[in-house]
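Sending over a structure as structure tokens; questions will come in a sec.
Omission of a single protein chain aside, the complex is shown with its protein chains in their original locations.
Order as written gives the chain letters A and B; numbering starts at 1 within each chain.
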Amino acid sequence: MERKAYTVKDHSRRNFLKQLAATSAISAATAMLPKVTFGGVEKFTGNDKLTWKKSPCRFCGVGCGLLIGLQNGKAVAVKGDPDSPVNKGLCCVKGYHSVMALYGKDRLRKPLVKRNGKWVEVTMTEALDLVANKMKETIDKHGKDAVAMYGSGQWTIPDGYVASKFMKGGIGTNNLEANARLCMASAVTGFMTSFGLDEPMGCYEDIDHADVFVLWGNNMAEMHPVLFSRLLDQRLKRKSIIIDLGTRTTRTSLAADKAILFQPQGDLALANAICYEIINNGWVNRSFIEKHCVFKKGKTNIGYGLEDNFQFTDEPGDISFNDFKNFLNDYAPAKASALCGVSVKDIKYLAQLYADPNKKVMSLWCMGPNQHTRGTWINNQIYNIHLLTGKISTPGNSPFSLTGQPSACGTVREVGTLTHLLPHGTVTNEKDRKLAAEIWKVPVEKIPAKPTFHTVEMFRALDRGEIKFMWIQVTNPMVSMPNLKRYRNGALKEDRFIVVSDVYPTPTTDVADVILPSAMWIEREGMFGNSERRTQHFEKMIEPQGECLSDTWQIIEVAKRMGYGNLFPWTKENHIEEIWKEYTRFHHGPEHAMASYQELKARPGIQWPYVNGKETKWRYHAKYDPAAKGDSFDFYGKPDGKAWIWARPFEPAPEVPDKEYPYWLCTGRVVEHWHTGSMTRRIPVLHQAVPHAYVELNVQDAANMNIRTGDKVKLVSRRGELVLPASVNERGQPPRGQVFVPFFDEGLLINELTIDAFCPISREPEYKKCAVKVMKA
Amino acid sequence: MTIKPKQHILIFYIVLLMASAIVVLNFSMLVEQEEAQVDEELFAYVEPLPFESGVFERAGFALSYQNMPDDENPQRSLDGYYKRRAFSGAPPIIPHVILNENTFGGKACLQCHQNGGYVEQFKAFAPVTPHPELINCRQCHVPVKSSSLFQATAFEGLKANQIHNSALEGSPPIIPHTLQMRENCLACHAGPAAPKAIRVTHPERVNCRSCHALKPLTPIEWTRPTNE
Partner (left out) sequence: MPVKSYLVFPIAGTVAQVIEKLQSFNHCEVLPADNQEVIVLVTDSDSEKEDEQFLEALKGDTTIQHISLISGFST
């Protein structure tokens, strides 16, 4: 048979000819002028100088390993790192295009100062002088608790560490918070109250062992797509099953083997009903709970934090197994079904799955249970199910709390950049304060023993005028705060001074008095810590643009100007390594030991506890965890080595739909955009895929109001209103009486409608439930 | 100064000139290497060999590919192929409307993109995915709903490598791209949806990598030890 021969008339052939033409001209020039050199020659010679360097992804908390293609001093490509145990070479659309977020044309490159209502470019030295002077002046006039710093789960570990040392050890105020309060606080208090130590016992490798995956209010196909693909892979290979529990039908529901809808807030009743079934069918792992668990109850009717200066302290009380069993009588399937809207049959099915002795079960959740006015409770309740069945701390048996930011765990939770935390332990604990004072070489009296404001209260204090100066780094609260109008107006009040360190103009830089341009991600060196206790280092790969400076070095420069230079005796060249050395002194010992700087540099992430060159994949079991005593489980976070099973009741949401505001409003994300969109919207591929926010309506509701996709819809809550295009029968489908809006769009600020109620224990706000009116606009 | 070049002679001349250029470039590169720090070298990324799985995934279709009529229309161009990617190696966007939002992987995209074929609605042959086992397609591939930008970008992506790269006249060209997630050569290089410029002339020889070498991997510096 005759072979086909194709002639090629395409772009790449012309490029090739141009390369040839250019190369021959250069050769000719070299022959005539022997010492001549041509700098821009890479333009013609293709990709031969491409190098690849490893970094964790800039976006979510999964912490995928990326390989970043570098050419001519710029990041030009991304591929998944096959050596990374997290993603094994696969990324999501954000990860693949992540480096494009470095090159938006409106990158902030010069410091800006607002003078007479206008932005004026100044040098970095001038800007830092101004920030330091203003901070000093505010402290002199109003006291040290009048200045505050608000950071982020996108802070690298060194950023958070110097922020904590500067605020708590230098200035001596606990006015330090981070946006992880808005996403992870309930996960933290859930871990603390159930186990006494933060962060998951298991890891992503559980996915490779589990037979059943139960997703609690978690649209993993969009929010943690790389991990979800690992779930799908296991289903393909081992016939694992995926159960989606949610309040609306999402891409995850479509992929799941079974999708079960529950009423908003119904998760509290559903989890208790599962426990009821497990106990009343005799499926409890008796020997496990006798040896390793105790039962507790806490306060009830705990409030919603809607009023300023709201205070709450839980009081754990001992109860017996029988007390717990009796408590659950209110959640017998028939009763619970009325509260959560899940059929008795499905409740029984779920209980059977969890209890089946031949099945390993992994529960996964993220913002659904966390951004919840009873967030701590629902976290406790999921642990209850795993504890009653003894399905915990062993491969494949894993209640697993996912995170949304690249270093919510690594920085905010481990370094402790929250008002009550220190790099090890809490400010209320004298031993922890002494350790911090010793390592920081400051007098222990310097570190205040009383926490001040959590995030919502911090912005309320700014509004009230107790806080006069706030420095915001790597986050965008003027898009992400609930009940946004109040906090924006507060920030704009006279005699408030706001400093914002960021990489692009945002609604938050709009309220600033000084904008400091930050070096972003691989423009500086740093570390992130992901959801599975994995610390990942990235080196500086490209030069920062303009006068951009890393957040770490911005803080150090201001600290030096305020007289705290002795706390930061490092050079620009060695400071990351020195910070890491100093920081890891807080975490020595088998419970939290971390890898050395050199090891982190060489490997695509290392999990702590890292003891004798070995990562700990499962905590609290002597077989896997060097800190666990005995020969099996040891929940050493609690003094008696036992995990706590909590009796937590159902309590309603703070704002329930009524006649006037008949719809539930839920907010969240889409796969293309990350957080407030300040980075992903500057990536053309992502912006063009989802160019604006929209409101998802139920098909029947939309038909009743004569609303079709694209029609303008007006949403009104007690706090604000917003007109945005409708999305009917598209990506996500809420049940009747519910609507959903993604929050990434700074042009359509849904958080002007959300409620600033929070979980009284974790102080994490509710973004998933409030009441709205819906009408065709 | 108007010249009508005779290509053969010219190319010979250019090859000579290129040789001298290579010497010059090589020298300047050596000078640069002297400045490299030992530390950096220690942690330099070593590119792994690609997976072997999936290599023969579509080998069963080889004979049909060989007997395929050479349709001129519709035909995808290499330019169009590159334009759908933000940089060489990026996941391509979805250029068509999504037929059904409320379905997933195997029930949606893979209906056309697992085995390809002509789609009347789009008047085009559906390209075949090289990784049909990954079914959360829109984790990486997203549609285009708007032609405008939120803000302009200065990003310049990695350009595709030269595809005409045979070491010798007539020798098999080397594989110019990484194989990660594209181990299955015939998915993109055979069939009616493959752009002609990269369509293989001999799809029945399914063991592609027996003749086509991998793109040069990042070399590790090594010097033969001397006896002294």
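We take it that a contact is a pair of C-beta atoms (placed from the backbone, for glycine too) under 8 Å apart; a residue touches a chain by one contact, two chains touch by 3 or more.
Predicted, not measured: the structure shown is a model, and the values here were computed from it.
The chain that is not drawn here is touched, among residues A:22, A:344 or A:777, by A:22. Take subunit A: the residues that touch the chain left off the picture are 9, 13-14, 17-18, 20-22, 24-26, 28-29, 32-33, 35-41, 43-44.
We adopt the following convention: only the chains that are shown with their structure count from here on.
Centres computed as Cα averages put subunit A at a distance of 35 Å from subunit B.
The part of subunit B that touches subunit A in the complex is made up of residues 13-14, 17-18, 20-21, 24-25, 28, 42-45, 47-48, 51, 66, 70, 77-79, 82, 86-91, 93, 101-105, 133-136, 138-164, 178, 180-181, 196-197, 199, 201-202, 218.
Residues of subunit A touching subunit B in their complex: 1, 3-6, 8, 10-13, 15-16, 19-20, 23-24, 26-28, 30-31, 37, 41, 45-47, 50-54, 67, 69, 71, 74, 76-80, 82-83, 89-93, 96-97, 99-100, 102-106, 221, 225-226, 228-229, 232-233, 236, 249, 251, 254-255, 504, 539, 601-602, 671-672, 681-691, 729-731, 733.
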